[in-house]
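Of the protein chains in this complex, one is absent; all others appear in place.
Right after this comes subunit A.
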């Protein structure tokens, strides 16, 4: 099972410069844990204390997961996940 995860420029130091990587999991939380086994440190930049970090936005098939179930959002094979930094100030 493969889910494509698009990585923003600022986090590509964790992916050897790759713009997109693949991972597996039933939820975003599991997906980020899986990614961390190959890209150590990436999860910590996205997740903090069981929630998305405040200045990070994550999109599942372009939909903001904060409006879905956050990192508990279910994901499936063929889905596309996009991580984007939110510049200080944020939207909320």
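Everything that follows uses one rule, which is that contacts are C-beta pairs under 8 Å (C-beta built on N, C-alpha and C of every residue); 3 or more make two chains touch, one makes a residue touch a chain; residues count from 1.
By our rule, contacts and distances are computed from a predicted model.
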item	value
Missing subunit (named according to UniProt) among the choices "O-phosphoserine sulfhydrylase", "Zinc/manganese transport system ATP-binding protein", "nitrile hydratase" or "Bifunctional protein PyrR"	"O-phosphoserine sulfhydrylase"
Contact partner of the left-out chain, one of A:4, A:44 or A:64	A:64
Residue in contact with the excluded chain [from A:11, A:33 or A:86]	A:86
Residues in subunit A touching the chain absent from view	9, 57, 59, 61-64, 67-68, 82, 84, 86-92
